[in-house]
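Removed from the display is one protein chain of the complex; every other protein chain stays in position.
Our next item is subunit A:
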Amino acid sequence: MSDSIDAGLTDGVPNGTIAKRTHYAPPWADVSIIGIAGSSGSGKSTLSQAIVNKLNLPWVVILSIDSFYKSLDKEASKRAFRNEYDFDSPYAIDFDVLVERLRDLKAGKRAEIPVYSFEKHARLEKTTAIYSPHVLILEGIFALYDPRVLDLLDMKIFCEADADTCLSRRLLRDVRDRGRDIEGIIKQWFAFVKPNFEKYVDPQRKVADIIVPRGVENHVAMSMVGQFIEQKLLEKSIHHRTELTRLELEAKSEPLSDKVFVLEQTSQLRGMNTIIRDIDTSSEDFIFYFDRFTVKLIEQALNNIPFTPTTIITPQGYSYAGLRPQGDVSAVIVLRGGAALETGLKRVIPDCKTGRVLIQSNIRTGEPELHFLVLPKDIGKHEAVLLLDAQMSSGGSALMAVQVLVDHGVKPERIVLATYSAGQLGLHRLTKVFPDITVVVGNMVADVEERWVETRYFRC
């Protein structure tokens, strides 16, 4: 890892909490980037696509350099429509933005990728977000061009193909996907593509680690690249698990943070727990008492959101110095367990904006993995975010969920994690890394407890 990447990581830690917090690196914190360059029509996208299909994992993502075409001004745009604008020169690409986005991704942050319209020759308003890939494939004729990009790449591939193959592929693609006519395409080929290839594209083969002729038909090259990526993913997984173990060791033998609340074990609460935990309880009773328990948990969690004084007037005209919530409160459900808390949540805040994160533990390794993510757009502006999960055992998925919120602009002190049960170890681990979050726990249980609540609640 180069120095510049380390610097990027540090920048990602919000508001100076770095001194007291223990660092946690999610598996996407150091994404491996594979650059695939080559002439237009040499089969870069096909190769990238084939690699992604072969691995079939949500954390291998393709980023096309085409997204980073510069928006054209009026005059250039006119030339582009006349097929007289040079899209095949490196000057057509906004490498500054590309480098910035790649650095964000390298730092584990969310990156907004521009969307370029070939019909309008302009960048669209909307962007596509890329977040948390473990491996990113950067594909484009100039993927190996800019030295700043080269610094960020873990593997450099150059695709090679015959010139006539390239031209025919380009013809087919531009007519089908980019709304061009044949005459224009051929005009562009000889005016720009061919000379640019010789001048800028071809020299990239000098910096490539491997040169792949014949694209996807080249099975040897395909499996080499596949093995390399699999190896990278394995390294990341091992690193992540080691990281979690390290936090576990660090966390032992220390008192719990004062921002961890365990519900008072009143007789009603213990009575409810007795019904909820009894394996012989009927599903109807289980769900009823679990929902009732959740309401208590959410009410308690809401005591940790920020309030502001307000004076109100009663119907009799008396004034009362009360409080009101300072701003929006939203919730994020850690699927699937957290969804068991949703009924209770909606009883307390019926119209609560709710995001969802699917984090699953890998069956073989036990490593938590982020599979799916939808958050309210303005979540970074909310005064408080309730993070809901049914159980917290090792704390691995909670850590990941909090990291996801932090990466999306939620300040740790605004996060209130509420869970039906938690173990000492998981709580230590989590609050050591994120000392500013508040945790509200229904019950303290043994350090390692498998997830049984969701199975009971959803009955499968």
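What to note about this one:
Keep this in mind: a residue touches a chain if its C-beta (ideal position, glycine included) is under 8 Å from a C-beta of that chain, and two chains touch if they have at least 3 such contacts; residues count from 1.
Methods note: contacts and distances are computed from a predicted model.
Here one chain is missing from view; checked against "Transcription factor bHLH79 isoform X1", "Protein S100-A16", "uracil phosphoribosyltransferase" or "Large ribosomal subunit protein uL29m", UniProt names that protein "uracil phosphoribosyltransferase". If you put the hidden chain back, the residue from A:L57, A:I211, A:V295 or A:M444 that touches it is A:V295. When the missing chain is restored to the complex, the residue among A:S168, A:T266, A:S282 or A:T365 that touches it is A:T266.
Across A:S67, A:N304, A:S330 or A:T419, the single residue that touches the chain missing here is A:N304.
On the side of subunit A, the interface with the absent chain consists of residues 258-259, 261, 266-268, 270-271, 273-274, 277-280, 288, 292, 295-296, 299, 302-305, 307-310, 312-316, 318-325, 347-348, 350, 438, 446, 449-450, 452, 455-456, using the contact rule stated above.
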